[in-house]
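In this view, the complex is presented without one of its protein chains, the others remaining in place.
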Amino acid sequence: VTDSPTLGTSLGTSTADSITVQGYDLCNELIGKVDFGDMAFLLVAGRLPAPAESTMFNAVLVTLADHGLTPIALAARLTYTGAPESLQGALASGLLGAGNVFLGIVDGAARMLQEGVERAADSSDAALRQAAQTAVSDFRQRRAPIPGLGHPIHRPEDPRTTRLYALAEEVELLGPHLRLLRYIADETRAQLGKALPINAAGTCGAIVSDLGFHWSIARGFALVSRSAGLVGHLWEETQRPIGRAIWELAEREVPYVQPERNEG
Amino acid sequence: VTDSPTLGTSLGTSTADSITVQGYDLCNELIGKVDFGDMAFLLVAGRLPAPAESTMFNAVLVTLADHGLTPIALAARLTYTGAPESLQGALASGLLGAGNVFLGIVDGAARMLQEGVERAADSSDAALRQAAQTAVSDFRQRRAPIPGLGHPIHRPEDPRTTRLYALAEEVELLGPHLRLLRYIADETRAQLGKALPINAAGTCGAIVSDLGFHWSIARGFALVSRSAGLVGHLWEETQRPIGRAIWELAEREVPYVQPERNEG
Amino acid sequence: VTDSPTLGTSLGTSTADSITVQGYDLCNELIGKVDFGDMAFLLVAGRLPAPAESTMFNAVLVTLADHGLTPIALAARLTYTGAPESLQGALASGLLGAGNVFLGIVDGAARMLQEGVERAADSSDAALRQAAQTAVSDFRQRRAPIPGLGHPIHRPEDPRTTRLYALAEEVELLGPHLRLLRYIADETRAQLGKALPINAAGTCGAIVSDLGFHWSIARGFALVSRSAGLVGHLWEETQRPIGRAIWELAEREVPYVQPERNEG
Partner (left out) sequence: VTDSPTLGTSLGTSTADSITVQGYDLCNELIGKVDFGDMAFLLVAGRLPAPAESTMFNAVLVTLADHGLTPIALAARLTYTGAPESLQGALASGLLGAGNVFLGIVDGAARMLQEGVERAADSSDAALRQAAQTAVSDFRQRRAPIPGLGHPIHRPEDPRTTRLYALAEEVELLGPHLRLLRYIADETRAQLGKALPINAAGTCGAIVSDLGFHWSIARGFALVSRSAGLVGHLWEETQRPIGRAIWELAEREVPYVQPERNEG
């Protein structure tokens, strides 16, 4: 297309005896040398992670992979009940529910934190505390919930958050976004008079921000991670199905309501 | 549901201060301790892989993640062009094309190999060679292509296959399915009089079979792997879009054909 | 693409002041002149239906549109719960479950009937009865269920089938596929000694066959039809949500099962 001089892709190219992905020789530099978490990092970042980065990035993917019978898992399983001929269809059906309400907290938090760090004069404690104050006031003024805070079950702390912060400290990657998130939790407690736990999705949003990813792609990593969980659910569905039982439950518990006849 | 005594899930459960996934404590046993490839293994197998298994399983996920502008990647990017509000939608749209024609070779090969190994008296060379002969004759009789053999670009060898077999030997996991696949390639050359390369999808199907997974879930790992590639494409699409250019190309190259008016 | 001389589409083309779809002028020949059922017919058949054909085709689309809380509807609603930002995602999630198990009966029956009619010497009663005998014996030999027969609730008759057959007679479109399906039901009763009702999906497969559509696209019309039902469910979900209640039900009724720890 002559009028689009910038058309191009770095994702991959092939010759008869080689495949190149993001500038790396797939067979000689990647297969057997990097784990799949590193590969997912490379495919977006265009570079391989350093060892500490690999630890944190893999930890994010492990954290978000699954935790049971979520709406996403139920949708995938119900889809499999009707269309067992297409594993990709059942997986896609589940991923489609990984939207703003649940996994979207990852990119919502990443966005808030990236805007906050950008706004801060520097990454000193004082500057980040100031950015936290601004962020919390801003969300409260818009009466919007602060992404990454609060959890229906994990209180007063989300154990994944505790673990991820400890790990970041251990590998010396407790960056400005993770630090800002903690200040935002502190500031929220101060302004609201009650403590809300930092949840795992928020923490993961902070980590991928510290790893240099733009907030708009943060959800992508949550989706890759959750696809592994959904494959686990679909395998379990073939062995110990629940799809038809959920259907029966729904039919039993949700009555038909006769609408008023209102002729056109 | 009282009449379904076997309803149950092992995928996950939560208490206020813990999450358990497939019997493992997420925070203390998994996050920061296993890589994401191992997590994907656990979510289906219900156990963590041994180190050599982890090497091979991660190698499969790295191998299948991406290699450029496939139909799958194009579909995801075109979907993003029209619906940038939903990253999960664009990813799902791409995964839906990971069907029988391309990624389906992974489970097609896995099925052929698992049926062959089961049919073989034991896993001796002689027994596997015999199983290979039976399999090739069977596919030829049904005039069906042998899954895992042949490639439009990678000839006479698929470099990923070479690398994966070397790796399997290195970590001492060259199991009966990988071996059978090689005998099937030999037998095909003998019966057809021409050599077809073992392709990467077929090799990956053999590896997950040697790792103990049922062929019917093999495609699931290909989907997890490819989801990372698609997220890479979608990030690139935000930075250097090609969706509209593909659209223009299609409109330019595919003419409108006036159908014969054939009144009902 | 020089080596594909047959590239082309009849779906549509535009100039500054006209749009042409399948050879028809959209603005002057279709909008306000044909109903949407006719439009769906045209888009596949490349011609408009005659009045009696329009009646039967619309009847099929009306029949299959919805009947309550199916697995498909539940999946769409659960997806909406997590991703209310994307109506197209929730709809797509639901449609993905319209596979071989439920809506696939439409094309399964259409295939059986088209193969039967083709096999029959002519469309006389005797020839169709013979074709029915062959078809039933064939399915019984393969121990496969006969598509289009049987229903868990609608016994001894599916009221939709009764209505559709009466309508076909009324508009004089009781063609060989509808007739063959009735002979197949008779023959099944004779061979099995018990009556199975002809279900609505099977009847719809027969009707689209009589209308001249290939069995492989029959499911497409079921999908168009069901998309209207799913949009109804999604609108209801915004007004009177059940997604979270289904989730709670599932969590309450499906216990976590601790797997045996089986170290790698």
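Every chain is named by a letter (A, B and C) in the order it is written, and numbering of its residues begins at 1.
The working rule: a residue touches a chain if its C-beta (ideal position, glycine included) is under 8 Å from a C-beta of that chain, and two chains touch if they have at least 3 such contacts.
Keep in mind that what you see is a predicted model, and the values were worked out from it rather than measured.
Novice: Can you list the shown chains that the absent chain is in touch with?
Specialist: Looking at the entire complex, the absent chain's contacts are A, B, C.
Novice: Have a look at C:Gly89, C:Gly108, C:Pro147 or C:Pro176 and name the one touching the chain we're not showing.
Specialist: Counting the whole complex, the residue in contact with the absent chain is C:Gly89.
Novice: At which residues does subunit B meet the chain that is not included here?
Specialist: For subunit B, the residues touching the absent chain are 68-72, 74-75, 78-86, 89-90, 92-94, 96-104, 242-247, 249-251, 253-254, 256.
Novice: Please output the residues of subunit A touching the missing chain, sorted low to high.
Specialist: Per the touch rule, subunit A residues meeting the hidden chain are 1, 7-10, 12-13, 20, 22-23, 46-50, 53, 83, 85-86, 88-89, 92, 96, 253-264.
Novice: What is the set of subunit C residues that contact the non-displayed chain in the whole complex?
Specialist: 1, 4, 6-19, 21-22, 26-28, 30-32, 34-37, 39-40, 43-44, 54-55, 58-59, 61-63, 65-69, 73, 86-89, 91-93, 95-99, 103, 153-155, 157, 159-160, 162-164, 167, 170, 214, 216-217, 219-221, 223-225, 227-229, 231-236, 238, 240, 242, 245, 248-249
The definition used in the following text is that only the chains that are shown with their structure count from here on.
Novice: Would you kindly tell me how far, in whole Å, the mean C-alpha position of subunit C lies from that of subunit A?
Specialist: 37
Novice: Report the inter-chain centroid distance for subunit A and subunit B in whole angstrom, where each centroid is the mean of the CA atoms.
Specialist: A distance of 23 Å separates the two centres.
Novice: Which positions in subunit B are in touch with at least two other chains?
Specialist: 1, 7-10, 12-13, 22, 86, 88-89, 92, 96
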